[in-house]
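So the structure is just underneath, and the comments pick up after that.
What you see is the complex with one protein chain gone and the rest in place.
In this document, chain identifiers A, B and C correspond to the written order of the chains, with residue numbering beginning at 1 in each.
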Amino acid sequence: MAQITLAKALTNGMRVAMEADDKVLLMGEDIGKLGGVFRVTDGLQKDFGEDRVIDTPLAESGIVGTAVGLALRGYRPVCEIQFDGFVYPAYDQIVSQVAKLRFRSLGKLPMPIVIRIPFGGGIGAVEHHSESPEAQFVHQAGLKVVACANPVDAYWMIQQAIASDDPIIFLEPKRRYWEKAELDETVTEAPRPLHSSRIVHEGSDATVLAYGPMVKTSLEAAVAAAEEGKTLEVVDLRTLSPFDMDPVYASARKTGRVVVVHEAPVTAGLGAELAARITEECFYSLESPVLRVGGFDTPYPPSRVEEEYLPDLDRVLDAVDRSLAY
Amino acid sequence: MAQITLAKALTNGMRVAMEADDKVLLMGEDIGKLGGVFRVTDGLQKDFGEDRVIDTPLAESGIVGTAVGLALRGYRPVCEIQFDGFVYPAYDQIVSQVAKLRFRSLGKLPMPIVIRIPFGGGIGAVEHHSESPEAQFVHQAGLKVVACANPVDAYWMIQQAIASDDPIIFLEPKRRYWEKAELDETVTEAPRPLHSSRIVHEGSDATVLAYGPMVKTSLEAAVAAAEEGKTLEVVDLRTLSPFDMDPVYASARKTGRVVVVHEAPVTAGLGAELAARITEECFYSLESPVLRVGGFDTPYPPSRVEEEYLPDLDRVLDAVDRSLAY
Amino acid sequence: MSDADFGPDLGAVFGPSHEGEGPELVQLLTPEGERREHPEFSYDGTDDDIRGFYRDLVLTRRIDAEATALQRQGELGIWASLLGQEAAQVGSGRALSPQDFVFPTYREHGVAWCRDVDPLRLLGLFRGVDQGGWDPRENQFGLYTIVIGAQTLHATGYAMGLQRDGVVGTRDDGRDTGVIAYFGDGAISQGDVNESFIWASVFNAPVVFFCQNNQWAISEPIEKQSRIPLYQRALGFGFPGIRVDGNDVLACYAVTKAAMQRAREGSGPALIEAYTYRMGAHTTSDDPTRYRLNQDLEHWKLKDPIARVDAYLKRNGLADDDFFAGVEAEADEIAARLREGCLSMPDPNVLDIFDHVYADPSPELEQQKAAFADYLASFESEATV
Partner (left out) sequence: MSDADFGPDLGAVFGPSHEGEGPELVQLLTPEGERREHPEFSYDGTDDDIRGFYRDLVLTRRIDAEATALQRQGELGIWASLLGQEAAQVGSGRALSPQDFVFPTYREHGVAWCRDVDPLRLLGLFRGVDQGGWDPRENQFGLYTIVIGAQTLHATGYAMGLQRDGVVGTRDDGRDTGVIAYFGDGAISQGDVNESFIWASVFNAPVVFFCQNNQWAISEPIEKQSRIPLYQRALGFGFPGIRVDGNDVLACYAVTKAAMQRAREGSGPALIEAYTYRMGAHTTSDDPTRYRLNQDLEHWKLKDPIARVDAYLKRNGLADDDFFAGVEAEADEIAARLREGCLSMPDPNVLDIFDHVYADPSPELEQQKAAFADYLASFESEATV
């Protein structure tokens, strides 16, 4: 079984989806010959042609807006947004059309559109290339939002997202594109449903909730904590809309202490929603308030300070300690 | 002292600001001769001319994008977005330019821009005319967000927002435009700072947090509760970014029970942020988890069901009862 | 340095006049009801078709008038009247092939009529019982779109889908398919509309952009959107633009038919500016007296889209009193049915909204629905107690 990067796992997952259903189209900037700036669509235009792997004009609203029309004609467009910060020109089409057309049509018009967004920081990039916009999409009913954290999930989740008749914001942990794992591509059954969370590290002292790039960080924190004799339970949320809360509640009841980690600024971020839900559901089980580790309430800073700005192993452990000391 | 509607109070507040500083400009669709679809700019173009009250082409990104340029030239643009659902074409300019230019310039470039948005439902309108987008703006560092709930606040807050050197999303409770109150326009001092919350009804059994249109609803709930012998403390948050949490924490500690009310869908709404903060800060004072009353996780529905969809007096009281029974 | 020295001179390009009545305006039937010849476009239909147009125009106007009345009586929350734009909509609507797909704004009641959408279905949105009650796939007529301009990108994407389906340029008239996107003079300022022009031209998509320039975007006159005629916008994107008398049903029919034919053949997009006038308020919520002069309205009344067809039919003895009486009777009957249907429209059940958010709703949303159902029930039980 070969080692494969997260980026390549996405490529292969899309390839499988395109072979299975010729209504699947890829659209975006530079996704053809270049294979995308992260090479996630590498080779797909060569194999499936320019009609199915479409290099579009440089306008995100146009990409998503024409994807809506293609979906109305029976296609299943997969749009690539080149970087998180460039999804905003398409925000209106996403929020007022992609998210609402099924509702508007009383269920008659499905919107099987996937919008792929490489998100998060840590790659030393310039402004607008390191943002984490997920909370805004989760707030928009009509959308579904998922984030993969490892190559195996990337391979399966992109296929499941493309197969979904609901529009899906598919978040890819940019700085983990080059992470490797073993992937058995002979398997034909997805290991688990798309909209399910997963415990990736068992523990009993505290629960750490993460998704996308922060899953690896949290796992590292769990290892470090173990050396200090504390066992952390790490949950890879995987699905952000809808949330799969049952494993989260179970873990929270077990440990009584929860820390949520994400790169996005804390204020009005997903940590707030998770904290509110967990507190409502597990009020009497909590030994301490749910603590949130995330970006500060500033725009994403210049890359020379991003390592300090971004939540890391120490910030996670610091929060865990505060929770334990509470 | 005359009775004045909330809409007219905004008109008069803007008039005062325009008289005080000729760098203040109004921009938007139909704000000239028509005076805006809600007549909030009624008469201002006649008095200040077409150069200061600008009927723009029909494109929201253009409105906000040119406002940025005007601000860079030393003007203080006040943009009117005709309805909440139409702010999204301008979302990119708001999030990536208005919110970030000061940060990008290391503080050199102020962005004294006010973006007025009539928000919320309850007026029997068609799709996109009844939405509550506030949580998304609160999540965006670099912006400030306020919501007025009564004519007196409307009059003062719009003046304070225009005087602010930081960009402000100014939320106007659409369905309260016609609410009246006494306003003394001879006063020249604002009664309180822009970014302050305010207790609008004292009580000791539970705290209800609201802003914009839900303040009136919450006050009605307080009256109804009083008849049942329960006293509710109602806080009009007024400022959503930054939050003014001290009065909120004080009230939460006093009552031990908090209900947050807003029209926006609950998931990833501001209720989550408030619940998370209050729980972190007042963990041992809470008798029950912070409960959230808001829109369901669906797009805003057709107007014939909006009265049921929207949080009302009964939904607030129901949550209060659940909190008290906890 | 003057404009003329700097780049191509617009005057030289488009001829002397930029006025609505300028030479570039395609007109085949004058306000007085006389047929006109045009070098490029000619009406190829029969007199019977013209009688059909007359019927469409009158019935459309009546449906619109009845809806306005229903709003006044509180049966609709709002109504966007097409008064004055009947010819633009019927002419273009009748020029379409059955398989062509239509992307409307919120004012295309006349096009809906041509696509056999039950007028009653249109009322749902304005009454607030739904947000689009018809099935777009039944009549190839999309849902009304309220966010200005958004539908032009949908239309272009749909047209790209047609290309991929191999139903463009096959020379099989029953098979070749095109798309028509409606929008207004204000909408042409939106980024989305301009992006749709770019996509359509770059991919040579079979889409016709039909802009009804009714001179107003709510209170803003056309000068707030453009300083040159709107049809000229197309030239900047590399496809043809044409201005047609939007109150002339024959010209709208002929030009749209030619443009759709081009599109279906694979010759790419075109922009049609139907030069017309919004004779009513923007919507029933609007008060035009605040921003426009009555005399404009009077001027345009002389160009009424129905009067000229009426005059043409009568002058040439192509329709007798029975015909006109018949159309009137049909209009009365439709109006009555519309009113009756509107009043008896059932209110939606708030619990149903949870079912239309997702194809595959989350357990969480199901719970929200169930909890809300219990909550609502608790009142009924209270009531019954």
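A few comments on the model shown:
In this section, a contact is a pair of C-beta atoms (placed from the backbone, for glycine too) under 8 Å apart; a residue touches a chain by one contact, two chains touch by 3 or more.
Everything numeric here is computed off the predicted structure, so don't read it as measured data.
Interface note: of A:G69, A:G85 or A:P151, the residue touching the hidden chain in the full complex is A:G85. Checked against the hidden chain, the listed residues C:G241, C:P288 or C:P305 yield one contact partner: C:G241. One of B:R39, B:R102 or B:H201 touches the chain omitted from the figure, and that residue is B:R102.
Where chain A meets the missing chain, the touching residues are 29-30, 32-35, 37, 55-59, 61-62, 85-86, 88-89, 124-128, 296-299, 301-306, 308-309, 314-315, 318. Where chain C meets the missing chain, the touching residues are 1-3, 5-8, 10, 13-14, 40, 189-192, 194-195, 198, 201-202, 204, 223-228, 231-238, 240-242, 258-259, 261-262, 265, 267, 270.
For chain B, the residues in touch with the chain missing from this view are 25, 51, 56-57, 59, 61-62, 65-75, 77, 89, 92-93, 96-97, 101-110, 141-142, 144, 164-166, 195, 242-243, 245.
Convention: only the chains that are shown with their structure count from here on.
Greatest Cα centroid separation from chain B: this falls to C.
Each chain gets a centre from the mean of its Cα atoms; for chain A and chain B, those two points are 31 Å apart. Chain B and chain C have Cα centroids separated by 36 Å. Each chain gets a centre from the mean of its Cα atoms; for chain A and chain C, those two points are 40 Å apart. Listed for chain A are residues 61, 89, 92, 96, 103-104, 141-142, each touching two or more other chains.
Of all residues in chain C, those touching 2 or more other chains are 130-131, 147, 191-192, 353, 356-357, 364-365, listed in ascending order.
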